[in-house]
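Complex shown without one protein chain; remaining protein chains in place.
The block that comes next holds chain A.
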Amino acid sequence: MSATSAAAVQIVGAHKSFGDKKVLRGIDLSIEPGTVTAILGPSGSGKSTLLRAVNHLEKLDEGYVAVDGELIGVHLVGDRLKELHEKQILRQRARIGFVFQNFNLFPHLTVIENIVEAPVATGRLPKAAARERALELLAQVGLSDKADAFPRQLSGGQQQRVAIARALALDPQLILFDEPTSALDPELVGEVLAVIRRLAETGRTLVVVTHEIGFAREVADHVVFLDEGVIVEQGSPGDVLVNPTHARTRDFLARVL
């Protein structure tokens, strides 16, 4: 899995509310290029919202996200951030991979059609080249024999591996994973984590919202613990997971381990 140059992510002053509920309450986070960042936190802590804000699936009320110094979903007009036109947002998203908890493969398309769709639709690759690339990617996630299967015919783990291949088809330097193993049967978690682990070695920037503490400890360079919309604690896995300084982090780890 080759990568050119990884992307850096900067999140500054991120605020977001759903109605009266404040989900993000001033998040500042810097992610170094080529690193693996694991975002942990109890459910409702805002970790998925934060991840979705990175590719503007969720609009921030205040603050911004920048990838490699480029504002995502907004631009500066005078002294105010304004939302970009949808076309420009879509163009930015095509450079950021996103893997969903529920895979969200297109059920009416075959595995290979799922992977070919985005590069062809965005004009990135002609159809034949996109197909060739898709077969390469399927080989990388160990599903060469499933190219013509429909998503329904695959196990959850296989579907998630196809979803990862689909995200890779656009050659993103930044890939976001939203609880990629939470919808899987326990015995299928390993195969998906193995694919993500191998991706981590390609030098791409990965941001993973996860409940897999073991995986975070083993693969992440940086661990962020979120609770009630703020970053409680962040640092190396050794610091945050082994010697947490905050009571809330300790409570959380005690409950999930």
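To be clear about the criterion, contacts are C-beta pairs under 8 Å (C-beta built on N, C-alpha and C of every residue); 3 or more make two chains touch, one makes a residue touch a chain; residues count from 1.
Heads up, the rule we're going with is that contacts and distances are computed from a predicted model.
J.: Name the chain not shown, per its UniProt record: "Anti-sigma regulatory factor (Ser/Thr protein kinase)", "3-isopropylmalate dehydratase large subunit", "Amino acid ABC transporter permease" or "Transketolase"?
T.: For the chain missing from the view, the UniProt record says "Amino acid ABC transporter permease".
J.: Among A:49, A:110, A:181 or A:234, choose the residue that contacts the chain missing from this document, as touch is defined above.
T.: A:110
J.: Would you mind spotting which of A:9, A:23 or A:94 touches the chain that isn't drawn?
T.: Of the candidates A:9, A:23 or A:94, A:94 is in touch with the missing chain.
J.: For review purposes, identify every residue of chain A that touches the missing chain, sorted by number.
T.: So the residues of chain A touching the missing chain come out as 55, 57, 86-87, 90-96, 98, 100, 102, 104-110, 117-118, 121-122, 150-155, 166-167, 170.
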